[in-house]
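Yeah, one chain of the complex is gone here, protein chain that is, but the others are all in their spots.
When the chains are written out, they are named A, B and C in that same order, and each has its own residue count from 1.
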Amino acid sequence: MPDQRSITATLLITCRDQKGLVASVSEFLYRHDGNIIHADQHTDAAASMTPGQEEGVFVQRVEWELDGFALTPEEIAPAFQPIAERFGMRWSLRFSDYTPRLALFVSKLPHCLYDLLARWRMGEFRADIPLIISNHEDHQPIADSFGVSYYCFEIEHETKEIQEQKIVRLLEEHAVDVIVLARYMQVLGEAFVARYPGRIINIHHSFLPAFAGARPYHHAHERGVKLIGATAHYVTTELDQGPIIAQDVVQVSHRDSVPDLVRKGRDLEKLVLARALDLHLRNRVVVYGNKTVVFD
Amino acid sequence: MPDQRSITATLLITCRDQKGLVASVSEFLYRHDGNIIHADQHTDAAASMTPGQEEGVFVQRVEWELDGFALTPEEIAPAFQPIAERFGMRWSLRFSDYTPRLALFVSKLPHCLYDLLARWRMGEFRADIPLIISNHEDHQPIADSFGVSYYCFEIEHETKEIQEQKIVRLLEEHAVDVIVLARYMQVLGEAFVARYPGRIINIHHSFLPAFAGARPYHHAHERGVKLIGATAHYVTTELDQGPIIAQDVVQVSHRDSVPDLVRKGRDLEKLVLARALDLHLRNRVVVYGNKTVVFD
Amino acid sequence: MPDQRSITATLLITCRDQKGLVASVSEFLYRHDGNIIHADQHTDAAASMTPGQEEGVFVQRVEWELDGFALTPEEIAPAFQPIAERFGMRWSLRFSDYTPRLALFVSKLPHCLYDLLARWRMGEFRADIPLIISNHEDHQPIADSFGVSYYCFEIEHETKEIQEQKIVRLLEEHAVDVIVLARYMQVLGEAFVARYPGRIINIHHSFLPAFAGARPYHHAHERGVKLIGATAHYVTTELDQGPIIAQDVVQVSHRDSVPDLVRKGRDLEKLVLARALDLHLRNRVVVYGNKTVVFD
Partner (left out) sequence: MPDQRSITATLLITCRDQKGLVASVSEFLYRHDGNIIHADQHTDAAASMTPGQEEGVFVQRVEWELDGFALTPEEIAPAFQPIAERFGMRWSLRFSDYTPRLALFVSKLPHCLYDLLARWRMGEFRADIPLIISNHEDHQPIADSFGVSYYCFEIEHETKEIQEQKIVRLLEEHAVDVIVLARYMQVLGEAFVARYPGRIINIHHSFLPAFAGARPYHHAHERGVKLIGATAHYVTTELDQGPIIAQDVVQVSHRDSVPDLVRKGRDLEKLVLARALDLHLRNRVVVYGNKTVVFD
């Protein structure tokens, strides 16, 4: 789907709920002749920017065309800064002609890897994928067939920290923005995770918080559930506890053995991970507390 | 769910897409100290307010608390009028303490009727239901048990027009705002429909536009579909062609006979009709052209 | 949907997986001129009838018309007994003209109660509902409007056992077969539960095993899930751990407050509980281990 629209700018804003927020932002854009193509906001009355204080959180996404806008891309942030300061905003500004750089991490099961590479090749994502990282040699041929570099780092308990440091160096060399754990079955260390806050997306093969941890399909089979799920979330230092971006489920029955659950789950995993990555890359996701606002 | 928030006002706006719309409306509210609790907008670049012209349509919903607002309810419309005129808006203003009055129409199958009455009794809808209209005597006891008046108008081809005129008079006596066709199997005449534009909600027991018209479950069974659906839509003079408010589907298989489809479909019909009515009553639906924008 | 078919008999069989099971049962029916209208079986290779032994479990459901069958209803069980003994079957025989007797239990929220009573009144379930039991007085008027007796037993920690004994006596007087916990918020005592194995159906307002226990919608909101669920299960002595009969989910988003989750969840609860009860009453559910086989 080639994007034929002009280049756009997107503001993602989080702050304490206050009167005048929407008016100030829209007035700012109007004053500079901005043509808004998407604007959405959310107020969570029960949430708080300052732990311990009840105040309400305001989250906004606004996207407008640069074509005809009175400010150049470089001028926007400085011009907006006073408004941000006045309301105490946490904010970021993104441009649609920036191409984020992804690293895909994978272990033994390549279905998500294949799916993301094929989508990328067909132009579904605006992104570059300079490298794939794995703890197994197996998928070198897949990487080759898509023309992506493949690096293998075997992870043992005692080598993990040092290996992850090497991985970080590699990611920095390749200027990676976003890490996608496409069925990467190693738990990342705290130092690693802390380096990429809100920038590591994982797919977990259950409907979290049910069946967190290892072997969710076995546990689902044992419990006799009638639906199985998949969950894409940002990785935080607590395993399978990060902010959820997307979830979906599929019907199962007593007829489904564990291998059947694995088979049905694979399709869910691909779909849910791709959906989450797409939302992230189109700047549709804002994290606050341990939750996401998804402006879709 | 008793609503514990203060009374709110809601503006529903449709007009030609222009710069400054969002800014003007939000500035208007900010200037009068409005605390916005929901704001959403939609631009359909391919649609048009003026048939034959390509221009884009802008639709907005904004809801704010009257508590603390500088204008009284009576002052809002006159104060907003200049903005509306400047942009050529089609608009309406609703207050959350207004209780709309519903008439439920039903023929032989009472599942939607039962469902709506029970929801109403439990306080799910903010509405009064002064009367039920049917072309059969059967459901008088249901009406009695919920304390609602029941009127029966037998409809024959030659008596239809005169009977519908009587129904209109009855609806006017009861000051009815919204008509819900809860499996009412008579096609309403053009004069009747024209009297209630965007105010008659029907449930059709198929996934429109598939299986429009009579006996959709029989046709679905014959075609061997793997899903059946239900569609809630506003009634227009073209049968089953009005703007769609809500749709849903459920899986079926070769095991399902026509009575099974009817049984599974009943649950869908109840759910989809109730969802559409709820959206309508909470002023979440805006019609433009033959479509709806649903701000949910 | 009045059932126009002739009376049927249904055999539900569970035993160790062995060769010749299907052949023996179908030969038995064929020999007596049985016209099978539904037959389904399931083999769970990983399960076991004898704890600790790996052997595989076989579960079968077969339903045939009594019209034209060579045995009278009374003769069937004795004639089948030798086959059952030969294979070591746990089995039961049901006739479609038997009308099971239900007790509905409810606490404060009546949406499931209303839904089940309306379905019953419309003839969706083949069942009698002689009584409703509650720990609150509130729903007497609903019971009255459907002509069902209403009994209130206030439950305090210290009175629970004695109250439940009184309830048991009442259930026995009314010859109740199946107990439906239609949002009954008291945990039943072990003695009570033990009396009705596989005959108490509960609706839990989450996608089990996620959010077992109290206040699941609050926990779901806190965790920021993108789907909420409902689970109908047989009650066992472990809270929310019994065999699952039916589950479903619905999409939610950051826009949904806890009251919104409650509202959306209500519809799920009604649907999932009604589906589970319908499956149970049509003899479609077989429990083995802590799971169900649902022959739908």
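To be clear about the criterion, a residue touches a chain if its C-beta (ideal position, glycine included) is under 8 Å from a C-beta of that chain, and two chains touch if they have at least 3 such contacts.
The shown structure was predicted, so the numbers you read here are calculated from the model rather than taken from an experiment.
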Open item on the list: So one chain is hidden, and I want to know which residue out of B:Ile7, B:Val168 or B:Ala210 touches that hidden chain in the complete assembly.
Closed with: B:Ala210
- [ ] Tell me which residue among A:Asp44, A:Asp115 or A:Glu164 touches the hidden chain in the full complex.
- [x] A:Asp115
Open item on the list: For chain A, which positions touch the chain that isn't shown here?
Closed with: 1, 110-111, 114-115, 118, 121-122, 124, 145-146, 255, 259, 262-263, 266-267, 271, 274, 296
TODO: Pick out the residues on chain C that sit against the missing chain.
DONE: 19-20, 22-24, 26-27, 29-30, 33-37, 39-41, 43, 251
Open item on the list: Considering the whole complex, not just the chains shown, which residues of chain B touch the missing one?
Closed with: 42, 44-46, 59, 207-211, 223-227, 229, 243-249, 253-255, 257, 290-294
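In this section, only the chains that are shown with their structure count from here on.
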Open item on the list: Which two chains have the greatest number of C-beta pairs in contact?
Closed with: A-C
Task: Centre-to-centre distance between chain C and chain A (centres being mean Cα positions), rounded to whole Å - done: 41
Open item on the list: For chain A, give me the residues that contact two or more of the other chains.
Closed with: none
